[in-house]
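Right, one structure below, let's go through it.
All protein chains but one are shown at their positions in the complex.
Here is chain A:
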Amino acid sequence: MEIAFNDPRYSDKAIVLTALHNVMDPELFVNIIDLGLVFNIEFKGERTIVITMTFSTRACPLSDSIKMGVRNVLSMAFPEYEVDIIVVWEPEWNFTMLTPEGRKLLGLDR
């Protein structure tokens, strides 16, 4: 997940990205950004943040908890905004979506 430097909401999106680093997948104990679960961050209208994301598996029993985590961190960073989470299965998550830090945290590069 990268934010373009010329994005008009660059600084806000950077705050969102930092906040989302605090949302952990409780099974893997790696944050959702380094797992590559977040596809897009968008500011819509005056007061809505739209997060487009996926899960490592359709059967993720902790999906509710992760979505709640996203809402929690964003409501702390942007108390006046609504958070809209869109969960998608395409593209399907795979390990190439991990960041280098995510690979390290999962011990893939040992």
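The rule is simple: contacts are C-beta pairs under 8 Å (C-beta built on N, C-alpha and C of every residue); 3 or more make two chains touch, one makes a residue touch a chain; residues count from 1.
The rule we apply is simple: contacts and distances are computed from a predicted model.
In the listed set "Acetolactate synthase", "Fumarate hydratase subunit beta", "Cytochrome C oxidase subunit I" or "Pyruvate dehydrogenase E1 component alpha subunit", the entry agreeing with the UniProt name of the missing subunit chain is "Cytochrome C oxidase subunit I".
Residues of chain A in contact with the chain left out of this view: 19, 22-24, 26-29, 39, 52, 56-66, 68-73, 76-77, 86-91, 94-95, 106-108, 110.
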